[in-house]
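Only a part of the assembly is drawn; its chains keep their places, and the rest are absent.
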Amino acid sequence: MSHNANTAETKKSGGGFSLGWILHSPLALPLIGLIVVSVLMGFASENFFSVSNIMNVLRQVSIVGILAVGMTFVILTGGIDLSVGAVMALSGTIAAGIMVNMELPGWIGLLAGLGVGVGLGIFNGIMVAWGRMPAIIVTLATMGIARGFGLLYSGGYPISGIPSWISWFGIGRIGIVPVPVIAMVVIYALAWVLLQRTPFGRHVYAIGGNELAAKLSGVKTQMVKLAVYAISGLTSSFAAIVLTGRLMSGQPNAGVGFELDAIAAVVLGGTAIAGGRGLILGTLIGAVLLGILNNGLNLMGINPYLQDVIKGLIILLAIYIGREW
Amino acid sequence: QDDGLKIGMTFQEMNNPYFVSMQEALMEAAEDLGAEVVITDAGHDVAKQISDVEDMLQQDIDILLLNPTDSAGIEAAVRMAKQQDVIVVAVDANANGPVDTFVGSKNRDAGYQSCKYLADALGGEGEVAILDGIPVVPILQRVEGCKAAFEEYEGIELVDTQNGRQDRSVALGVVENMIQSHQNLKGIFSVNDGGAMGALAAIQGSGRDIKLTSVDGAPEAVEAIANGTPFIETTAQFPRDQVRVGLAMALAQKWGARVVPSEVPIDVRVVDAENAADFSW
Amino acid sequence: MLQLTGIKKKFGNIQVLHGVDLDVKAGEVHALLGENGAGKSTLMKILTGILQPTEGRITIEGKDHSFANYDEAIEAGIGIVFQEFSLIPYLTAVENMFLAREMRNRLGLLDRRAMRKRAREILARLEVDVPLDVPIAKLSVAEQQFVEIAKALSLNARILVLDEPTATLTPSEVAHLFKVMRELRKQGVAIVFISHHLEEIFEICDRITVLRDGEFVGNCLVSETDNDRLVEMMVGRRIENSFPPKPGPRPGAKVMLECEEVQLRKGGPVSSFELREGEILGFAGLVGSGRTETALAMLGAWPAAKCKVMVDGEETRFKEPAEALAHGIGLLPESRKEQGLITSFSILQNISLNNYGKYRRGHWFIDLKKEREATETAMGQVRVKAQGPMARVDTLSGGNQQKVVIARWLNHQMKVLIFDEPTRGIDVGAKAEIYQLMREFTAQGYAIIMISSELPEVIGMSDRVCVFNSGGIAATVEGDAINSEEIMTYATTGRDRHVA
């Protein structure tokens, strides 16, 4: 119980060029975890530190990384969003459906996908904020509804045949940097501004810290909650664009279990699951850490069954070490 | 890095004996060749499967045996592999993109034969149902073949299609309900043996006389058929042979063959009480 | 300038306010008095738009208002410091002060420099020095209290409501607060001040309004009344001498608990004390001086650097309060709601929570009948006012909640009870009853440690007093030395006096 949302920046502004502040920031432990795991992987597999593999890991991280942005907003308010994976899948499926079945231009499909994501996010937000229902249940139900709807819409078949320029979002590059990685970094930067530099961001932290007090201070708690779920829906549909670009098709079954990866990224990044404390950069570190685990275990040729066990143990260990932030 | 042959194989799932036996056949073959093998499990998630392939390409594999969880979705991975001059062979289900060879069962045939066997066993009369699975091309083809077979019989009426997700515990509940809602149900076709084992438990639990057929030829299913249960037939595929043939195609190409077939359909075979005792993958 | 007339409020079908009037003039400090549960906080929440009245009118400077929420009240120039803290623990003082009315720069982003500057100004006006970059949870209670006041002031309130702001402050901090209040009064701010400390009323207030059980009893000028009259207005009867007589020293009383060394933090002072049968040992000191932490450390609920305790001649270090309980040591925590009560439980379930040893059937099961009987007895003994043992504790007033926590320890065979701020936020009538109960306990052979920030209470109740100063015991005083000069000297001066 010894940090706050802003310790990092506060310390930074004081410290000239010294990097000592990092050690005192809530980012310290996730960063140390990241470095330790990277070094281990680097020893175990010679390909690990090649530029191409680093870009490869970041590209793989991008989808869960983008989902985890919205998840961070939601968790900071003390909520949770189990529907992100399903919303992503539905958003991508409908985007593809509009391009392929209705033969409308690609950008209309993408916009429709964003609409689906934000719409479901708003639905979650209304249920949680005005319906006063527990987020875990609301978003669980939304998950089921979105999955069912995606399968209904597509008849269970993936929808392929979308315009080929869409693949740019999934496999394109600018210089040597993959487009999804750039998209992820931009989204994190925007989220950082939103959380650390706007009143809205303060309100997100305030609600997670003490909702009643925030309400009494005049924070429009219901609107803020609505907004965080809407943001989560929006980032889910951003992730859907990258996913659609990678798969070049709408996949109603995609992203099963991604909500758990996104939650793990947020928590590995040092955000308190009860809300009120955490940094968006921590989430990025957490997502990369998870990606490195997946990639490294693959590179090391570990038995896939054993990979689950190792991943579980490492997550436990990381959370255990970091639990006092 | 040494110049030994490096083979990568990515499976759509690995908690199914069908794919596990493929993996075993691959390991045996690789040992003969002195090749190194990398194996990944996509857990039915295309996005993860693409990542898995990317990771394999980082390890400079020479041959990619691809068992796609979705044909369209995996295309990006196929292209990436071809860019690195890796030989790509799709196994069991085909993939979009410049795949070198596809080795797979005649899935439509499999569905057709199972359902024909079922209809014949019922004397061409009665209500039947389909226990569907995860919507991927091979499964969809089996259902298609099955429906075609049923249509050849005047007296066969398809009354229900439900999804058992190819999972024994899910299929069990679904089939129990199916049996409840159709008092005259006489036969069930399951798209694979995993679902069929659940359906078998449901049929046995109900004590009704319902016949069951399926596709795969998994050891458990074959044993159940040999034991004279309501499970009367499974149209066997040859997962080990698919891998062996697939690997052979890839090697042929690696050695310079230019007329490698782009598609190698592998036959399926009806396994019933008569030949079950002698059959294994 | 502010008038409330005929305010009524019902929660469900419980009538809490039966037509209350209040009128406050500009530039006065107006006291709102009443027992626990009289409806003071409820009335103030209605004034600030947090609750809606069932009936009644709010007029400010002759204009009728009805506030749908707090924001509208703020618009009308009303600010409030709540009885329960309403700060966000992980945000800094600046962020808390400007929560929901942040300053923005041209880009619409937070103007952090401007907010900091303004916060400094306001805090300077209050003459307090609060660290601005630390999460509020790390500040002392007094600092948090001043941040709350600063937050209300940052709204430029013309009407300021202070709901029991002094309950958690030390005398010097109270004096400081009063200085600030006088300053505001001079500037024409109307202040509504709620407190259970009558001497504070006489010191700072101009006029008084008294409530009793949600009824308006009357109002008067401070200069025209006295202590006894006020008490009579509040409780409807006279309260005699509130501290029961001290029984005097008992020769040869055995030592119940000996605390050999407690060190709260590495490098901090090391304290020791002993507690004898039948005595009340007071823990005095400023807020944050480590009294609560010392008590928690003894119970095993605070990770002290060192903590050696002798119980019955046996040296122990408790790992959790359950172990202390097994050795007959119990705690009445300082914050009822956060640390004392299970608010979703009934009175019965709260009282029997840690005493199932007493009501077992067939060893494993709860004897519901016995549990109920014992609860009713205990409720009678401490005189809990409630509909019955099955009433939920969160429907009780503060004083009655406190009595429920006391009743929890009543039918244990305890040896040592630690009462942490037992009368915080408790009205005079209930206070006298709690003092009486404490003496009844000691007469039965219990020993009590009483942590209190109220000097009169410490002096009136304690047989001996340990005075805390920055994390350790600075001195232990006894007999005639228990007086306010002596205690305040040890509590406020440097540690050097203690070292000898």
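As written, the chain order gives the labels A, B and C, with residue 1 at the start of each chain.
The criterion applied here is as follows: contacts are C-beta pairs under 8 Å (C-beta built on N, C-alpha and C of every residue); 3 or more make two chains touch, one makes a residue touch a chain.
Nothing here was measured: the structure is a model prediction, and the numbers come from that model.
A.B. asks: Can you write the chain counts for the whole complex as a formula in the shown labels?
C.D. replies: Stoichiometry of the whole assembly: A x2, B x1, C x1.
By definition in this document, only the chains that are shown with their structure count from here on.
A.B. asks: Taking each chain's centre as the average of its Cα atoms, which chain lies closest to the overall Cα centroid?
C.D. replies: A
A.B. asks: Just curious, how far off is chain C from chain A if you go by their C-alpha centres, in Å?
C.D. replies: From the centre of chain A to the centre of chain C is 43 Å.
A.B. asks: Based only on mean CA positions, could you tell me how far chain A sits from chain B in angstrom?
C.D. replies: Taking the mean C-alpha position of each chain, the two centres sit 34 Å apart.
A.B. asks: Spell out, as numbers or ranges, the residues of chain A touching 2 or more other chains.
C.D. replies: Where chain A is concerned, no single residue meets two or more other chains.
A.B. asks: Can you list the residues of chain C that touch 2 or more other chains?
C.D. replies: Residues: none.
A.B. asks: Which chain A residues qualify as touching chain B in the complex?
C.D. replies: Touch list, chain A to chain B: 47, 50, 52-53, 56, 59-60, 63, 151, 155-158, 160, 167, 170-171, 243, 246-249, 251, 253-257, 294-295, 298-299, 301, 303-305.
A.B. asks: Which residues of chain B touch chain A once you look at their complex with the stated criterion?
C.D. replies: Going by the criterion above, the answer is residues 14, 38-41, 43-47, 50-52, 54-56, 58-60, 70-76, 80, 96, 134-135, 140.
A.B. asks: Give every residue of chain A touching chain C within the complex, in rising order.
C.D. replies: Checking each residue of chain A against chain C gives 1-6, 10, 193, 197-199, 201-203, 205-206, 208-210, 212-214, 216-220, 276-277.
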